[in-house]
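One structure coming up, written as structure tokens, with questions to follow.
Missing here is one protein chain; the remaining ones are kept as they sit in the complex.
Per-chain residue numbering starts at 1, and chain names A, B and C are given in the order in which the chains are listed.
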Amino acid sequence: MAAQRRVLRLPDIPGYTTLKGDFHTHTVFSDGNVWPTVRVQEAWRDGLDALAIADHVEYLPHKDFIPVNHNAAWEICRTLAEEKNIILVHGAELNRDMPPGHLNALFIQDAAALAVPDIMDAIEAAVRQGAFIMYNHPGWEAQERDGIPKLYPIHRDLIAKGRLHGIEYVNTYSRYPLVLDMCRDHRLAIMGDSDAHDVISEIYKASENAHRPVTLVFAKERSSASIREAMFAGRTAVWSGNELAGFENVAAPFFRAAVSVAKPHRADDKSIWFEVGNASDLPFFLTDGPAGAPSSLTIPANGSVIVKAERRYLTEPLAYTAKNVVIGNGKSLAVTLAPGGGPAGPIR
Amino acid sequence: MAAQRRVLRLPDIPGYTTLKGDFHTHTVFSDGNVWPTVRVQEAWRDGLDALAIADHVEYLPHKDFIPVNHNAAWEICRTLAEEKNIILVHGAELNRDMPPGHLNALFIQDAAALAVPDIMDAIEAAVRQGAFIMYNHPGWEAQERDGIPKLYPIHRDLIAKGRLHGIEYVNTYSRYPLVLDMCRDHRLAIMGDSDAHDVISEIYKASENAHRPVTLVFAKERSSASIREAMFAGRTAVWSGNELAGFENVAAPFFRAAVSVAKPHRADDKSIWFEVGNASDLPFFLTDGPAGAPSSLTIPANGSVIVKAERRYLTEPLAYTAKNVVIGNGKSLAVTLAPGGGPAGPIR
Amino acid sequence: MAAQRRVLRLPDIPGYTTLKGDFHTHTVFSDGNVWPTVRVQEAWRDGLDALAIADHVEYLPHKDFIPVNHNAAWEICRTLAEEKNIILVHGAELNRDMPPGHLNALFIQDAAALAVPDIMDAIEAAVRQGAFIMYNHPGWEAQERDGIPKLYPIHRDLIAKGRLHGIEYVNTYSRYPLVLDMCRDHRLAIMGDSDAHDVISEIYKASENAHRPVTLVFAKERSSASIREAMFAGRTAVWSGNELAGFENVAAPFFRAAVSVAKPHRADDKSIWFEVGNASDLPFFLTDGPAGAPSSLTIPANGSVIVKAERRYLTEPLAYTAKNVVIGNGKSLAVTLAPGGGPAGPIR
Partner (left out) sequence: MAAQRRVLRLPDIPGYTTLKGDFHTHTVFSDGNVWPTVRVQEAWRDGLDALAIADHVEYLPHKDFIPVNHNAAWEICRTLAEEKNIILVHGAELNRDMPPGHLNALFIQDAAALAVPDIMDAIEAAVRQGAFIMYNHPGWEAQERDGIPKLYPIHRDLIAKGRLHGIEYVNTYSRYPLVLDMCRDHRLAIMGDSDAHDVISEIYKASENAHRPVTLVFAKERSSASIREAMFAGRTAVWSGNELAGFENVAAPFFRAAVSVAKPHRADDKSIWFEVGNASDLPFFLTDGPAGAPSSLTIPANGSVIVKAERRYLTEPLAYTAKNVVIGNGKSLAVTLAPGGGPAGPIR
């Protein structure tokens, strides 16, 4: 069967279209194992709107066989991306010891200009091109022994100067919860990326129901410029595994856009039965339920669940915590279900 | 993981809600191998709106162990069906040698009243209860050596008297294409059912992307009465494997409800590139494409495909045959795709 | 595709053939949801050698529809089991409040004789028929609030009198580690069973690589009598999930029968590379590895792994703990790998 595009069901929120991107991937032109066009094909199959290839500027282990060309992946991919309707973001990864560690420069025009010894010079060269600068995998154990992400003075300095705009909360299969609070405190964008060097479908297997980390960008329209605007404005969230991480201003409307509650389809003297549906690829794991209702509740992705609760919930909403909608380090979103006010009929 | 309900994506058509039903299943109370509640659980998991259990009135191989009780399955299941929001249809299967073969009586109140020797008496008893009478698996080789479904004089007589209202086009994995023309000529409802005796999930394996045959009922609202009205009016279609079978009055709006065509996202001097999306669980296999466009095209279920075609299709619609939307014996639906008139933006 | 028998790869050990059984299942004749023949078909597909149906003697919720017949499942299944080459064990489950809780009587001739009010009388009736008596799900929270399995005075009394012969270490998805020590101390057989009421393939999904709990019986030959002899002698182990639980006398030879170590296929001044293969359906998770070798190692089921270790392991065996081969409460099997003494050539 020919390759097919998966349609991701991650709903729009009022005022914004929810674009899906992976802003950190590699190819044979740095230390990756695939030709650049593979990354575009993968992005198309995975239902992404946007893709950045960010080959290392400094780490080039294939250079005995492939001459240095910092813009090669971009040049090779552009036309295919256009044909596939993928917004290709030109990027590059700057590698230094920690601090500042690894940084992605996104939305650049010429990666070769970033190949300079001093990291501050490299950042300035990127910023001159309009770059969004992202702090990658801040708790990566190869650079940060204790695995705890930190903002070093150089990072604080970059933030103060408007030269650091986002931090990876998720990189491949690693999550760094402290990043959520850093991003909140410093008004940076939360990012989640694959950092893929190998084949995406082998790292995230369909048979295990896995998917690459995706940065959700709440954009004014589907364009590279709108993605850039939204990222600079911090309107992002991260979908990884069965979790959505984002601040309440985007996480709350996302939940409301995904979940629908029907009027009860059955009632007796004591109880009501009603259906709760989920029109998204993210299941919701609700906990801390109220008395007289299930204490926990899974609303499956693209599915529905039947809830039996006491009759009083005809007039009173049921309060839950959406455990897997994370709005800060250790904090989950508070949500309500209101069957009395739901539309008639079952979830379809 | 707890059992989950699958949401079937088979869109409504203008004026009607598309309800999904299986109107032919068995339990231990005739020759089936599961307890009746299993059928309700399966229907819920499979995303059905409606279910009929139609145990045989005459064929009762378990009777040494289970006393005859023609209404047992109905009594055992009613409450569970209500809780699960499944419309349970009371049914029974009448078995005679061919002709008339096997007939289901649906929407009855008391199956015991059908346990009479003469088939015409049994049918009259069912009709007095308001039954919809369905001719089951008309080409079943155990009763019809050549596998060709036929309308015998007794069937024509029943039709003439308004005592036969539908025929199974699909039974389990068998399809009877001639039934489409019989139903057209005699204004009967096309039906598709599992006729399950064993466990549904073992007959139709998720790992093989299989699903039981489903009768789509285009109903005025989601109720037993509306389903009955639609079936008597012949507003049905059958979804089996990767095929939809139904007359043009329902098949054409179904295709239009499922498929969307976007404005071109790329163009050059000679060609346009545009996306075609499919918001249903049925892939569409288009053939007989026009010059300057793909001769065949698969629009994957819940997915999208990118089409490259000559520029003239900016103003001209592309004509195809939707091979797997069957509207008669050997006839498929003619469809068009019009990228010029599509909405802006990609398929989401 | 027609149903197929899975061949279980769980190797024989010196002196014994490793038979696979599930000694606790239910049908519609107590509170199960399937007809008895379904249990035989499932056992055949799952690669089992032996099956017991043990319908409840006392708990009969279907009795308004199905008259009491304690031997019905046995009578219905016998011929099919013979045709399928499944050793069908006649059983019954005796239910009392805790203590003594639920007990299975296996290898009986007439379950009706067990339908007496006093539990001691029921046990004696079973023992007169030659029964093996098993204490079921001893930590079941419906009967044992704290979930901790216990031997009450009545159990100790039964053991002393030779009237209790085995305990379920695994029931469905629950494991009771304390049972391992109880069985060791009292020389009882460790048992693992599905206790299936519903459809096996829906409880243990192939797509999740799940399998029902299986009691391994190390028998002198493949017969009902040999199984019974081995169970009375305590020669059993339990395969559940990715774990094998059994005493060292069977667990150690099982590991040696499954795992093979090849001579190194590569060496340099410092290191050797050698392959370790596993000819069983159980992966082995090795931990606590020695210096100069991987600290942990997964030998995949029906697969192999390449190990790189220091050259000294050409003459010295590598000591590991096989974490998932459990030989007591909190105790795992100690194993060694000896590449120097392995056969030449790769694992095939």
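We take it that a residue touches a chain if its C-beta (ideal position, glycine included) is under 8 Å from a C-beta of that chain, and two chains touch if they have at least 3 such contacts.
Please read all numbers here as calculations on a predicted model, not as lab measurements.
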Omitted-chain contact residue, chosen from C:Arg128, C:Arg187 or C:Arg266: C:Arg266
Hidden partner chain, residues of subunit A it touches: 1, 3, 28-29, 32-35, 37-38, 62, 65-67, 69, 72, 76, 198-199, 201-202, 206-208
Interface with the undisplayed chain - residues on subunit C: 2, 4-7, 12, 17, 49, 82-85, 222, 265-266, 273, 275, 277, 298, 300, 302-306, 308, 345-348
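Just so it is clear, only the chains that are shown with their structure count from here on.
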Subunit B and subunit C, separation of their C-alpha mean positions in angstrom: 43
Multi-chain contact sites of subunit C, meaning residues that touch two or more partners: 207
